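Just one protein chain is left out here, and the rest sit where they should.
After this line comes chain A, so read on.
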Amino acid sequence: MKLSALQQSYLNRRSNSFRGSAQLDSAADGSVKSPAAVFWLVLHGVCCLISLVLGFRFSRLVFFFIFSTSATNLYTAPFRGAAEIASHLDVRSTPVTGAADSVPGNMTAVVASSTSRVVVGRHGIRIRPWPHPDPVEVMKAHQILERVQREQRALFGVKNPRTVIAVTPTYARTFQKLHLTGVMHSLMLVPYDLVWIVVEAGGVTNETASIIAKSGLRTIHVGFRQTMPNSWEGRHKLESRMRLHALGIVREQKLDGVVMFADDSNMHSMELFDEIQNVKWIGAVSVGILLHSTDSSATIQREGEEESTPMPVQGPACNATNKLVGWHTFNSLQYVGRSAVYIDDRAPVLPRKLEWSGFVLNSRLVWKDVDDKPEWVKDLDELDGAGEEVESPLSLLKTTSVVEPLGNCGRQVLLWWLRVEARSDSKFPAQWIIDPPLDITVPSKRTPWPDAPPELPSNEKMSVGAQTQDQQINKHSTKTKTPRTRRSRTKRRHDTKVIGVQASTLSVSEQQN
């Protein structure tokens, strides 16, 4: 607003001060050269010189300090001091004082009617002594934000949210903690009530129990009699049976809500949980399939789809009027012969035609003796005894046309499917706690080790090239593990075989132990 008035305003202010000084000069010249007048002249000259050097209106401050009697607000006084000077020297009375605060005794103009407490002119910039955030207030602000967002969800989000029943088949293995922690954190963020049914192959273990205990969610942890086989084929079959077992639990306990299948190595988006609240009986969402493939340029051609997506997506297929007309499934022809058979093969792991995780059910579909169950749903008990494999929840239905497509009719990919497992002979520390702690190996090249004792053996795989000039560190071992006796202490060795990757030196300081 004021950019164009830069010169003008500055000149105006300049001219004001000059006008004041000119008047002063003329007054001084006109009268007899009394010592007082000469003194003021000299003083003003000195002030002008100083303000030239220092660059602010020092002269006005000096006048203020000399003229003002009452202890007025330091911030607003300098201008009023100048206004006084102007009103003394100028011929016409300035109406500037009309807006100013009523200062006792100093104002010459008569202030009409009520006065404003707002003063025109230069004000100080108020800074408090410690202008930094106060942690208590930051917490209060976050609580306010949380309350506001809760209200927003209540107003604009899902009305009458239903409980989410998450079904996860799992078994104890190296990567279990990795996958299960991911799922657990996703479920912990869900803003609705949640029941987490964890079915563990091979029986309930402490390992799994300790992981899911940290969630703070309501969990139902059951064991399944069989152990997980080593092939993907077998694993998929067993997982289906475990999921059916979980549905049996839903039926038994009459859990009410929306059943979704959260496989322990899937990745879920938060929008998924909002979207599945919209399901009436059975719904399907689009699942992105992340294939660990060495050939990244392979694009999968899909049946009946116009554009070829770089990432395969499983889910409902809709026509232009958003009605379900078919399914996008996984075309495994490209990967024939190249896919993984055993769990630790380094080949792409293929999903089934339609993954369980892409479906959500209303839990009442599996309940016994419910009147308003639709007639197209089979009873759960029929599937239990059946010899054939239940590939997807669609086996529960007599007709697939009743499935509701969710996520903008399948256009939104709301979760991703990925299978990554470690080698079957990989060993990992129980519950991923290294106890007792690892030994020192070799410090890194540039870190001088302050007072490590000499002759320190290392028991990790070291690249031969790592050299150190330090006298203290002497022996390196290559990939063989040779038992060495230690001088200072006896520690049990750990045979840590790291999965597949080159060992990195874990230097744990002795002093820190």
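In this section, a contact is a pair of C-beta atoms (placed from the backbone, for glycine too) under 8 Å apart; a residue touches a chain by one contact, two chains touch by 3 or more; residues count from 1.
Assume contacts and distances are computed from a predicted model.
Engineer: Which protein name, taken from UniProt, belongs to the chain you can't see among "Exostosin GT47 domain-containing protein", "Palmitoyltransferase", "SEH1 like nucleoporin" or "6-phosphofructo-2-kinase/fructose-2,6-biphosphatase 4b"?
Structural biologist: "Exostosin GT47 domain-containing protein"
Engineer: From the list A:His132, A:Arg225, A:Lys280 or A:Arg346, which touches the chain that is not on show?
Structural biologist: Going through A:His132, A:Arg225, A:Lys280 or A:Arg346 one by one, A:His132 is the residue touching the chain not shown.
Engineer: Among A:Val148, A:Val370 or A:Ala430, which one touches the chain that has been omitted from the display?
Structural biologist: Hidden-chain contact among the options goes to A:Val148.
Engineer: Thinking of the whole complex, not just what is shown, which of A:Arg117, A:Arg225 or A:Lys280 touches the missing chain?
Structural biologist: A:Arg117
Engineer: So which bits of chain A touch the chain we can't see?
Structural biologist: Against the left-out chain, chain A lists 1-6, 9-10, 12, 56, 75, 94-96, 98-99, 113-118, 120-128, 131-134, 137-138, 140-141, 143-145, 147-149, 151-153, 155-157.
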